[in-house]
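Only one protein chain is missing from this complex, and each of the others stays in its spot.
For reference, chains read A and B in written order, and residue numbers begin at 1 within each chain.
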Amino acid sequence: MLPDLLIALTMLSNFSLVATSRVAKAIQFAVLQGVLLGLMPLAMGLGRHFHIVLLAIAAVTVKGWLIPFLFRRALKQVHIQREVDPYIGYTVSLMLCALGTGLSLVLAHNLPLKAGTEYTLLVPASLATLFTGFLLLVSRRKALTQVVGYLVLENGIYLFGLLLVEDMPALVEAGILLDLFVGIFVMGIVINHIRVAFDSTDTRHLAELKD
Amino acid sequence: MKLYLLALLAAAASGVPGLWMRRRGGEVAVGLLGLAGVLGLWASLAVLSGGPGGSFAIRTASLGTPGLLVVDPVAAFFAIPVLVLAFCGALYGLGYWEGRRGNTPALRLVYGLLVACLVLLVAASHILVFLLAWEGMAIAAFLLVMAEDREAETRRAGWIYLVATHTGTLFLFAAFALLARTTGQSGFAALPAGLAATGAGTALFALFLLGFGFKAGMLPLHFWLPPAHAAAPSHVSALMSGVLLKMGILGLVRFLSWVPDPPLWWGGVLVALGALSGLLGVAFALGQHDLKRLLAYHSIENIGIILLGLGLGTLGKSLGNPVMQTLGYAGALLHVLNHSLFKGLLFLSAGAVLHATGTRDLERLGGLGQRMPWTSGAFLVGSWAICGLPPLNGFVSEWLIYLGAFRGLGLGRQAWPVVILLSLALIGALALACFAKAFGAVFLGLPRTGAGAGAREAPRVMLLPMGVLALACLAIGVAPLLVMPALGRVAEALGPAAGAGLSALGGLGAISGVALALGLLALLLWRWLRPVPQAGDLPTWDCGYAAPDARMEYTASSFADGLVRGLRWALWPVVHRPRVSGWFPRLTRYESHVPDPVLDRAAAPSLRLTVKGAALLRVAQGGALPVYLLYVLLTLLVLLVWMVA
Partner (left out) sequence: MVRSLLPTILQTLLHGLTVLLLPPLLPGLIAKTKALMAGRQGPPVLQLYYDLAKLARKRAVFSRTTTWVFLAGPVGGVAAGLAASCLVPFGHTPAPVSFEGDVILFAYLFGLARFLTILSALDTGSSFEGMGAAREATFSALAEPALFLGFAALAKATSSLSLGTMLAFPGSLATRFTGPLILILAGWVIVYLAENSRIPVDDPNTHLELTMIHEVMVLDHSGRPFALVLYGASLKLLVLGALILTPALPRATHAWQNWLAFYLALGGLAVAVGLVESSMARFRMTKVPQFLVAGVLATGFAFLLMLV
């Protein structure tokens, strides 16, 4: 019950992420998603393993405190409030997100997974989150929003990895957390450099670097 | 074995003292290489005269087989040109390269490492050791070719060389991987009987032929040879032409020695490739007017002759005819040694010409025979040997192959003996024409431009290696029976029945006899000519022209023109004819050259075409990050759908 609730909330947050145009709100939703997913292993009843409890605490700390902290710092540096003129409009993005969710439901039903997987909503949710992350990456112009999209992408992968959490918890968790942290860290540096080089974080300018 | 390893270490270390010894570094390097040569030759000759080969192994489980290095007769034989040319080249380099640019210590270091890699390569008997030494050799050679990298031409030559040698190495990786998979071991050992006729055997043959063919300079994989050998410093060119090409042949020899029952068509392929390389190599050499490029194309021609011999031997092995096997393999192996000797000699003397005059262009040289008598004598000995004329060593190896081909004639109605015969005959005649042109244009007649007029004889340190190589050519030519026992032992590695009866060939003694008779007759006739008082200092008869000029001499291009025009269907020469019109025509230019068929007419244009075609794909590379991410997303979706559907 509880896992299903969390998963449903995650999928809802996908829609909110895609529909909002304010960068701060997008960050908040992404953080919310992260915290929800960080609590998932506990909700799945694996709290009896001590290391899983540790990992859940670490995930919540990173996704709930550290990453928002970095984001706020970056936000203060770039002085932006809103996403301006994305490639794909907000309404269209919402429709694409819905389409993606439906597609992921269909695909998940047909994927050759091990029979008897308990949480039948997990795989579709992960694919949907993946798709949302990609959509954000593809359609948004501002570098910060793209980092949010990357975060969401990682959330989707993490969700998928929860299928394995009982067997290989440490591997899954560590990989994902490291991934995430490096991504944020590098992105922070890159955003700063983009701003310094182009005096703006509009990624259109990156096209000037083409051969 | 210990001697061999010591030689390896001495060669590798030869360049190291030069890094801090500014003044005497060169002499130390030469000394160490000489030491390496002596030790290595001692070990080689001990093995070749019937002694037991040594083997070197490291006891680890992961490397598999017992032996990493094995000094067997094949290794000992191939080590001889390596060590001899390395020493001669280093000694020559003392006079040729010293003080020319700041990179002399680096050059010496890399040269020493190259020699060490070569010494390692000939004795390698494990796949990993072989490939390691192969790569080391390729990279060291690349660095040496780029020694004068200020010139754009040198850089281009170096890059082409690097690309070609790595393409060949890729084929070798594939071949060795396949070999390890089929035989299940990673050491050099004989293949099981019957493997050669299967698909795996064919694949192995093709891959090894391509991989080693790139290194050996077999047509049509030869396109890197002329630029690289022309651009490298002359003693490096000598080493490359004389030794590095032979490493490709070494690979083929090793491969052929593992196969106890080669199919008939293998020998046919080798013969066909040999004929192609030989004939086209010498035809293209006729069209060159850069001295070192000309010599490089002749290397391709001689590799063709070696392949003809290998093909003949392989055919003999397939047909079970021991005589043909012996003669073919022995001829090919002896030609390996001979070619390294006389090609090294030719490159060293060409380098002396370049050193003295600053140009390699045949149309600008001339008359150097009077100013550089010893160099011209060395070049004459080299030309004499490479044309295969008695009594020098080129004739002996070609004679063995001819004999084998003639023997093959009696075996029914196959075409390949006459192909070998005709190819060798034509190659000989064309090589004669080409070297008459080269020697005549550089050393005979009058100097065509100022470059030739100001030349001085090369210093003794450069003449000494040339003399050593010339004497070696003469020795093998006049007394071939001395090398026959050793040659027989090496040929045995290629086929158990081969190697028998080489010393029993009556012709060899007769060749020595004829050589001595020639020498005696020449001496007598010379003495008869001598006591002729000369009448004054006179010019050549000029048919009454009032002011004969050096430019009225026949140029190298004119000399070769008849043959180049006759062969234009193969050579496709590019000629810029002058437009001469009116009663008093203006000054105009004539220019002709023969571009390389594979490089300039096939590879470069097709690469340009590919780049142009690839430019059409530029649309997909807009530079916008979201677009690239979209590509990733779409791919993911497609894969998911495909997996599910």
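Please note the rule applied: a residue touches a chain if its C-beta (ideal position, glycine included) is under 8 Å from a C-beta of that chain, and two chains touch if they have at least 3 such contacts.
From a predicted model like this one, the values you see are computed outputs, not experimental measurements.
A.B. asks: What chains on display are touched by the one that is not shown?
C.D. replies: B
A.B. asks: Of B:Ala152, B:Cys543, B:Leu587 or B:Ala645, which sits in contact with the chain we cannot see?
C.D. replies: Final answer for the missing-chain contact: B:Cys543.
A.B. asks: Among B:Leu19, B:Leu471 or B:Leu518, which residue is in contact with the omitted chain in the full complex?
C.D. replies: Of all options in B:Leu19, B:Leu471 or B:Leu518, contact with the hidden chain holds for B:Leu518.
A.B. asks: One chain is left out of this view; which of B:Gly358, B:Gly454, B:Gly566 or B:Pro585 touches it in the full complex?
C.D. replies: B:Gly566
A.B. asks: With the missing chain put back, one of B:Gly445, B:Pro465 or B:Gly488 would touch it. Which one?
C.D. replies: From the options B:Gly445, B:Pro465 or B:Gly488, the contact with the absent chain belongs to B:Gly445.
A.B. asks: To test your reading of the contact rule: which positions on chain B touch the chain that is missing from view?
C.D. replies: Here the touching residues of chain B are 366-367, 369-370, 373, 376, 380, 384, 387-390, 395, 398-399, 402-403, 406-407, 409-410, 413, 417-418, 421-422, 425-426, 428-430, 432-433, 435-437, 439-441, 444-446, 505-507, 510-511, 513-514, 517-518, 521-522, 525-526, 528-529, 532-543, 548, 550, 552-554, 558-563, 566.
As a convention for this text, only the chains that are shown with their structure count from here on.
A.B. asks: Would you kindly tell me how far, in whole Å, the mean C-alpha position of chain B lies from that of chain A?
C.D. replies: One centre to the other, that is 62 Å.
A.B. asks: Which residues, counting only chain A, touch chain B once they are in their complex?
C.D. replies: Against chain B, the touching part of chain A is residues 87, 103, 107, 110-112, 127, 130-131, 134-135, 137-141, 146, 203-204, 206-211.
A.B. asks: Where on chain B is chain A touching in the complex?
C.D. replies: Residue positions touching the partner: 621-626, 629-630, 632-633, 636-637, 640-641, 643-645.
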